[in-house]
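Every protein chain of the complex appears in place save one, which is left out.
Naming follows writing order (A, B and C), and every chain is counted from residue 1.
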Amino acid sequence: MMPVLNFGIHHQVFIPAVPPDWPGGFWWHWLFFTVVIIAFVLTMVMGAIYIERRGMGRMQSRLGPNRTGPFGLLQPVADAIKVLLKENIVPVKADKLVHWLAPVVAFAPALMLFAVIPFQDGALLADLNIGILYIVAISSVSTVGIFMAGWASSNKYSLLGAMRNVAAIVSYEMPLVLAIVGVVLIAGSLSLNRIVIAQDIPFILLQPLGFFLFFAAGCAEINRSPFDLMEADSEIVAGFHTEYSGMKFAMFYLVEYAEAIAIAAIITTLFLGGWRGPLLPPWLWFVTKVMAVFFTMVWTRTTLPRIRIDQLMALAWKFLLPLAVINLIITAIQVLASWPDTLPWTLVMIIVNFTILAVLVLLWSKFFFRLGWGRIEV
Amino acid sequence: MALKTEPFVLNMGPVHPSTHGVFRMRTTLDGEVVVDIEPIFGYLHRGVEKLAEQRTYTGIIPLTDRLDYISSMNNNLAYCLAVEKLAGIKVPERAEYLRVIMAELQRIAAFLIAVGAFLNDCGAFFTPFMYMFREREKIVDLLEMVSGQRLTYNYIRVGGVSQDIPEEFLPALRTFVAQMPGFIDEYDRLLMQNEILLARAKGVGILTREQAINCAASGPVLRASGVKWDIRQADPYSIYDRFEFDIPTGTVGDCYDRYRVRVAEMRQSLRIIQQAMTQLPPGPVKAAVPHLIRPPVGEAYAHLEAPKGELGFYLVSDNSIAPYRCHIRPPSLINLTALRDMVRGWKVADLIVIFGSIDITVGEIDR
Amino acid sequence: MKFERYGIGIVKGLMVTIMHLLRHPTVSQYPEQRLNTSRRIRGNEFIWDQVKCTGCGTCTKACPQGAIEIVTSTSQEENKYTVDKYQIDTGYCIQCGLCVEACPYEALYLGYAYECAKYQRGELVQTKEMMLESPLRKASGYFSPKRAAKLPKQTLLLERITEKK
Partner (left out) sequence: MTAVLSGKEIARQLTEKFPESIIESGQDYLVVKNESLLAVAAFLKDTPELNFDYLNFITAVDYYHYFEVVYRLSSLEHNHSLVLKTHCADREDPTLPSVTGLWQGADFQEREIYDLMGINFEGHPNMKRIFLWEGFAGHPMRKDFR
């Protein structure tokens, strides 16, 4: 049975990983979804760039790009063409091979993330039963590419940016994973499709603290503001891609947005009910939710200043990590207690969970969280 | 700190997004920590002081526009005060009031840029900058209306101002003064209590009271360190003794205090404009001053409270049509004296924030 | 227990930015939408009045940049100079307006136009034939209230934006 054509049926039955009996086996499926994913990612990135630039423009009391095409819709295309036609400049002292390889290494994992994200019920490249583990494993591989870029550029700004990025990823992986575990506990599966199916009510209501932690850690992971230290333009010029131009820069630009879309898609899948929703077709629900999450990222980027590297670390280890552990324990207790799945009990749960969020965040920031000293005697 | 690391040198600038012009800092970093910095100037050196020795007294006014190019009116005023002191020229009443209005409008505009750029350095992605520029645009509109230029106003003359304000100026100014406090409140809401900004700016880059005085810091930098010293009240020039206003001061002398002092000063400037607007008398706007001024032999120092600090002109006359020596006391340059002590031990990110909170204009540093 | 610092500031800031989505943008679309400049704009053209100019050269002395060149010869009939050559290098000009201010006969004005970029430096030199007033080359109202009154009113951002507050 091929999941491509039979959306919404196969999830009750466990599907063994045997090749279907049509010619080509999994290859058609693979080909179809690879094309779909690349098209989807590229389109979504363009949409994201458009939303980011226009939305940010309007929030900053200006218009944003509005000259290319109707409402400036073709601006991402124009940007892409411009960047393709640019000269590719490589610094003389750069490590040529690594410099060339870095964008590719960064770009591939960003695409690979989408392999396990369900666009509709069962509509995904590989319904891995360890989907979320796969995501956790793959999402930090981009860092290798970014560090390669920073190292190979032989530029001190690039190196600083790359170092910051590695430090941030290493720290933020922990609360990120722990926040996911809460969801996995409730859903009882590691497969993203199963998690979506388990969400009769979006998990943001059952896991508000988990959502908050995941959003913060996710933003840090993909270096969106206020955690955009690795390309902090006012401090280290452009961070790791200072020395990149032309198509290679475009790749990094693409990675940045593809990762943002990926995180938004994961948040949608884990917390917002994925493709589920009334009236509209599932894929439209999915895209809408992704864009809504992305808009929130744009919104925070427009408003918030950037935090410092030691504060970033402090936030990860002293704030997000303990809260994530507490969240995990509370979720485990809730799951073990196995509250009845009826409406009044669910409402109580929602209220309890939000209260826990508010109380924990306030208590922690008031009594336990200290940023520490910023100055070091030299 | 058992890990032994090797410091490296990073040249920040002259082309860098947040060095506010062509300014260069030769920083020695140990990882992210700033071990040492050496500011390097001179990329915008135009020899204004030497040029001034070859120009007529009136011809220097356009030059002063180009010192601190975001507060041209204050520069014009400082220079004209010095020449008036040197030549003993009395300025008509109306001109004095117009000067005060223009100088205060310019001060608000300059502080808007200072605060916007500071918040931008903190990493707020251009949003405060854009909002501040929107307000500055309104001021620039007003100043364009009276002077005909948007940046280098060249409006204040020796013995008054170049021409009277047009009749549509006062109503527009009234609207502006009525609107502006609302906008300042909005900026306060935007970032004043933001936790991230507090974490980034509070306690960062502390300049103690003693050191601020010893380093001859002036303006908001000095006041943020808790020194109640504003030349408008300490040594009133023009007609500032007729207005009521407070001097906002900080307590700690960190970046956040400097930011807060600037925002508070905008409100005080609005108060001054409001008073000046209501008291504005009719009359001539320029004293009878010859085209080529020949002040008697002597010297004069006139200083005023520019947005950056104490801006002074030290003029020596030899009774010719050009000054024998024209020295400019640049507040931006002197405020930077303490930069090294302020940033040592902080991170690179703090270096940018501290530097942004001092608020310099390279046109004035290098002259 | 004060809750001032625990997220309230961030939420306030987020509210300010999101509210701006509902406001008018403050920008103008330049080539299509032109705002009126100040009536006293010091544009980068010069308008020279052939009749009023006596060739006294005050403007040359007043110019801090030395951008004005004037060559005169004494005329036999009238008690006045004839201006043989009068040219301003707007490449040197800094639009300070001191020449206009200095002119005792109101013979020199700054232009109202501001789009006078040229491709070559030589084209920036304005000779006396080029500087005559014409409907295409309007004079600005700088130091001339009479002319200023005829020019269109300046667009102010203050009035153009209809935001609340």
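The definition used in the following text is that a contact is a pair of C-beta atoms (placed from the backbone, for glycine too) under 8 Å apart; a residue touches a chain by one contact, two chains touch by 3 or more.
It should be emphasised that the depicted structure is a prediction, and the values quoted were computed from it without experimental measurement.
Enquirer: What are the shown chains that the omitted chain is in contact with?
Expert: B
Enquirer: Touch as defined at the start, partner being the missing chain; which of B:35, B:89, B:177 or B:216 qualifies?
Expert: That would be B:216, which touches the missing chain.
Enquirer: May I ask which residue of B:133, B:187 or B:229 touches the chain that does not appear here?
Expert: B:229
Enquirer: For chain B, which residues lie in contact with the unshown chain of the complex?
Expert: Residues touching the hidden chain, for chain B, are 41-42, 45, 47, 49-50, 211, 213-217, 227, 229, 234-236, 241, 301, 303, 310, 312, 314, 316, 324-325, 327, 329, 333-334, 336-338, 366-367.
FYI, only the chains that are shown with their structure count from here on.
Enquirer: Taking contacts as defined above, which has more of them, B-C or A-C?
Expert: If we tally the C-beta pairs in contact for B-C and A-C, the bigger total goes to B-C.
Enquirer: If every chain is reduced to the average of its C-alpha atoms, which one ends up farthest from chain B?
Expert: For chain B, the chain whose C-alpha mean is farthest off is A.
Enquirer: Need the CA-centroid distance for the pair chain A / chain C, whole Å please.
Expert: From the centre of chain A to the centre of chain C is 52 Å.
Enquirer: What are the residue numbers in chain B that touch two or more other chains?
Expert: If we look for residues of chain B contacting two or more partner chains, we find 127, 134, 190-191, 194, 196-197.
Enquirer: Which positions in chain C are in touch with at least two other chains?
Expert: 5-7, 10, 13, 16-17, 26
Enquirer: Help me check something: in the complex, which residues belonging to chain B touch chain C?
Expert: Counting only chain B, the residues touching chain C are 55-56, 58-63, 65, 127, 134, 137-138, 141-142, 144-149, 152, 154, 162-163, 166, 168, 172, 175-176, 179, 182-183, 186, 189-198, 291-292.
Enquirer: Please give the residue numbers of chain C that touch chain B in the complex, ascending.
Expert: By the definition above, chain C touches chain B via 4-10, 12-13, 15-17, 26, 37-42, 58, 61-64, 94-98, 101-102, 110, 140, 142-143, 148, 153-154, 156-159, 165.
Enquirer: Which residues of chain B touch chain A in their complex?
Expert: 1, 8, 10, 16-18, 30-36, 119-127, 130-131, 134, 190-191, 194, 196-197, 199-200, 203-204, 344-350, 352
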